[in-house]
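One structure is given below, encoded as structure tokens.
A protein chain is absent from this complex, but the other protein chains hold their places.
Which chain is which? They are A, B, C, D and E, in the order written, and residues in each are numbered from 1.
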Amino acid sequence: MSGVAVRNIPRAGAADVEALARFGVATLHEAQGRTGLMKPCMRPIYAGAACCGTAVTVIGHPGDNWMLHVAAELVRPGDVVVMTVSADNGDGMFGELLATSFRARGARGLVIEAGCRDVGELTRMQFPVWSRAVSAKGTVKATVGSVNVPIVCAGVAIHPGDVVAADDDGVVVIPRLRAAEVAAAAAAREKKEQETRRRLAAGELGLDIYGMRDALAKAGLTYLDEPPSET
Amino acid sequence: MSGVAVRNIPRAGAADVEALARFGVATLHEAQGRTGLMKPCMRPIYAGAACCGTAVTVIGHPGDNWMLHVAAELVRPGDVVVMTVSADNGDGMFGELLATSFRARGARGLVIEAGCRDVGELTRMQFPVWSRAVSAKGTVKATVGSVNVPIVCAGVAIHPGDVVAADDDGVVVIPRLRAAEVAAAAAAREKKEQETRRRLAAGELGLDIYGMRDALAKAGLTYLDEPPSET
Amino acid sequence: MSGVAVRNIPRAGAADVEALARFGVATLHEAQGRTGLMKPCMRPIYAGAACCGTAVTVIGHPGDNWMLHVAAELVRPGDVVVMTVSADNGDGMFGELLATSFRARGARGLVIEAGCRDVGELTRMQFPVWSRAVSAKGTVKATVGSVNVPIVCAGVAIHPGDVVAADDDGVVVIPRLRAAEVAAAAAAREKKEQETRRRLAAGELGLDIYGMRDALAKAGLTYLDEPPSET
Amino acid sequence: MSGVAVRNIPRAGAADVEALARFGVATLHEAQGRTGLMKPCMRPIYAGAACCGTAVTVIGHPGDNWMLHVAAELVRPGDVVVMTVSADNGDGMFGELLATSFRARGARGLVIEAGCRDVGELTRMQFPVWSRAVSAKGTVKATVGSVNVPIVCAGVAIHPGDVVAADDDGVVVIPRLRAAEVAAAAAAREKKEQETRRRLAAGELGLDIYGMRDALAKAGLTYLDEPPSET
Amino acid sequence: MSGVAVRNIPRAGAADVEALARFGVATLHEAQGRTGLMKPCMRPIYAGAACCGTAVTVIGHPGDNWMLHVAAELVRPGDVVVMTVSADNGDGMFGELLATSFRARGARGLVIEAGCRDVGELTRMQFPVWSRAVSAKGTVKATVGSVNVPIVCAGVAIHPGDVVAADDDGVVVIPRLRAAEVAAAAAAREKKEQETRRRLAAGELGLDIYGMRDALAKAGLTYLDEPPSET
Partner (left out) sequence: MSGVAVRNIPRAGAADVEALARFGVATLHEAQGRTGLMKPCMRPIYAGAACCGTAVTVIGHPGDNWMLHVAAELVRPGDVVVMTVSADNGDGMFGELLATSFRARGARGLVIEAGCRDVGELTRMQFPVWSRAVSAKGTVKATVGSVNVPIVCAGVAIHPGDVVAADDDGVVVIPRLRAAEVAAAAAAREKKEQETRRRLAAGELGLDIYGMRDALAKAGLTYLDEPPSET
């Protein structure tokens, strides 16, 4: 089961990444047609964590974090490392030492479909991690995986160089070639929502703002003035 | 699968709701004879969230939040919206725009056996939500459910107008007609606990305060001065 | 199903406990040869919780916290109570009243393979608890278990008097007779990590610091300059 | 936490129960407007298990099967016992001895939101059980619950005397007063499906039989003759 | 959220599919370098289920099986339908009527990251299904998805026309262009295993057949003649 590590990958443009970084994950997911969202088991290790960058992808073996060391060398400033494992595993594959290395190399964060440890230290460092588990369980360095190949992480297919955005709501992947288009759609969406927000705050109803009353009636919703008597 | 929305429902009295709001969920659950507690999968989206109010009930479809817009119109100041879904689902059915609308209409919070999104925004707004998942996953508005009908949410049967109280420990439902009785029982319980707390803090043992030593002996507990030698 | 409660147990020495208390759970787990770690379902009830002490062990019955009252009497200053249940259960077996009693008796914290309640109060008290659930669900006092007998908690065998250390990363058990040895190994490990941390922060790679490049090549890792063309 | 046991309850009529017993759970659930289905964690202990009868309801305590003995006396021929527990629990509350007693009293089966044991013996006896776990774990008889009161089991509110139907697909509850109406709707549904089945078996498409093509086009489905070129 | 349905897709060759169909999933997964295996939550609805064919892919919405009707038309003899849903969902999206249609159109089976119903009927028909849940829960036909686009199902990226093989051990995906190569590797593997099996059955040890003793010693394994005395 030998693996490969790819040194140079095409990355989404820095301007597009910065444009995307202004939006939350929920907005980006909607702007992209409700696609690209990782499963909700992926949670930030501290409240308020947020990051956006280009993906360096990693696939490893359960209980083995060797490939994260390989990834550290291939990271460029602005990257987010995204790792999956060949089988469900929650071991603490990443901690404060690797975070020190990742930060020194310019990584903005880590998304890992496995476990994370040293979460107290990482919180103090404000190094953001999204993982499916927190565990002090250490790992071996025995079996080779791959870096910068296409992977599936938490239910989403991701290519090296795609954009990864993450916040309190989860993690979304924007394909490299769609970055500009999705940033534009997100901006349009957010602009429209400002007006909606103002009207909702004033007490107007979504039923009226979105014109839902007819569709509800047609779909069979009946209003009653009082509860029906129980049978 | 047409549905109904009931405009006017009998609600627990405001004075009873305020009386219940002074107690934590654990106390109310005990005061009510250890009933009415939702399953512990229902968690607040931020630490310290707490609310108490009268239930506007909603049942919807997985991946579809249409009925929350219908509920927004039927909310009255002091209500808490309680939503379940016809099958297990963790989609982000509620976010900051709906929270803006709910707050404008007087809702005190949301209890939803599904997912929530925009949790960073909702935390800044201090709009309390209890959900079984956090997910940026958006929903459609395609299938009709019902509002203000009896539902089962997270294992508890609830009628519109019942009292819902929620805090860091979970969510409890107090039937409308029992509100006054449970508030009184909670007050009595809390008063008794103050004296117990004082004695425990002084180093007295529950074994003595509650008089448990005889019952333990009768139930077969044996004290040994030293560990038995291993077999 | 009668039980026993052992009054006097051999405990790890106070100096060893204090030596161990200086290290995080991840470090102790590594220093001990990657053993003794409880399953990651055991989570602190508030961020930043940490404690280290000698174990008073408890085994009880699902939905029944009677034995925690028995344990309160057997606690000595510096102890951590560790409880398991004879079957998976998430009921709120421990709350603010028992914490008041435990603190008055000198307990430093609780590790419980079941549920905890009053987490708001416990956070304000800064009484640290690690549990597999948070639930307001109250418990009965009807069936006898045992205190200060060997138990298995969250996958780890633990004897009364062993050292228990817990923080944001989880819970680790250090056998009583290994306490001094593990403290020394942890100190050695931490010392070595300081130098590694400094070098990683300066941008050196783990690949070079740990000398991994040859082993990776031998294990079959191949570097490519560009992504392979897709098949 | 004292409880009640109700000796006499109104039951759905025997003719209606027999009419409902001719249909599978999926058909009854549809005929009832897609309501009344227990959560899919409720599984039969052997393939091909099926039963239909009137509910004797039980609520007990985790790890405690005392109330099943109380229920045994209140069972009448044609009943199905439906038990829930006040907190999630998978203990083996029911085994071959209780099944012998239940069968002698006329019970047709058991639905239990907890665990079951002796599944080899129960399979040989062909005594059908639906449970959320299989476990040899024994239970105590220490705390009182109730029999023949309204309960929530696996997400569904059920009253004593309602009809319970169960097969390989799960468990559905039909309220007592709706039994005749749902049986009629199920018969109508099944009749219609026979013709649909014949046409589908002949190679006709659901798209044509149900006239879906226009609605799909209106909803935005686009047919392509070939895969789009990858971006 | 409009979707697309692709009528014509390139499929793996029939001879390659038949060659692959001779091997079990575990062998194919190994022969392919331990890749392509779906998560183990995907289970057959009856013991002994097995199938192998070319994938018609489907992505739908939670609680909505509309796109399976669209897929039925695009199936060709020898296909296996592979469906995922945009969020975790266990509803019974597929039952005996759709199976009748699928079989009439030539489909060999279904792999669905959601629920299945009518499992008694499907077992009698011997129509094999792999799903993550069994549930009688019915679905709506309200929201459009896509057919024959690349999807991720149970953690594996799959393109229309890839080979899908499934048996009691799970589901594996073989990319269309690797079908011949993997079939050859599987045949070579199985041939080698025959000799190994014969030697193991005769009592020889894997330690000797695979020559593991040196590697174990180098990795630090120590043999003791007796258990060490307990510390």
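We adopt the following convention: a residue touches a chain if its C-beta (ideal position, glycine included) is under 8 Å from a C-beta of that chain, and two chains touch if they have at least 3 such contacts.
Fair warning: this is a prediction, and the values are worked out from it, not measured in the lab.
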Of D:Glu30, D:Asp88, D:Asp118 or D:Asp169, the residue in touch with the unshown chain: D:Asp118
Sole residue of D:Gly90, D:Gly109, D:Gly170 or D:Pro227 that reaches the chain not shown, by the stated touch rule: D:Gly90
Residue in contact with the excluded chain [from D:Val134, D:Ala187 or D:Leu224]: D:Val134
Sites on chain E contacted by the missing partner chain, in the whole complex: 24-26, 29-30, 34, 37, 40, 43, 47-48, 50, 167-170, 172, 193, 196-197, 200-203, 205-207, 210, 212, 215-216, 219-228
Residue ranges of chain A at the interface with the undisplayed chain: 1, 61-64, 86-91, 135, 137, 140, 142-143
In chain D, positions touching the absent partner: 1-10, 46, 66, 69-70, 72-73, 90, 92, 95-98, 100-101, 103-105, 115, 117-121, 123, 133-138, 141-144, 148-149, 160
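Throughout what follows, only the chains that are shown with their structure count from here on.
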Fraction-based call for chain B against chain A, same above half, different below: different
Chain D: positions in contact with at least two other chains: 1, 34, 86, 88
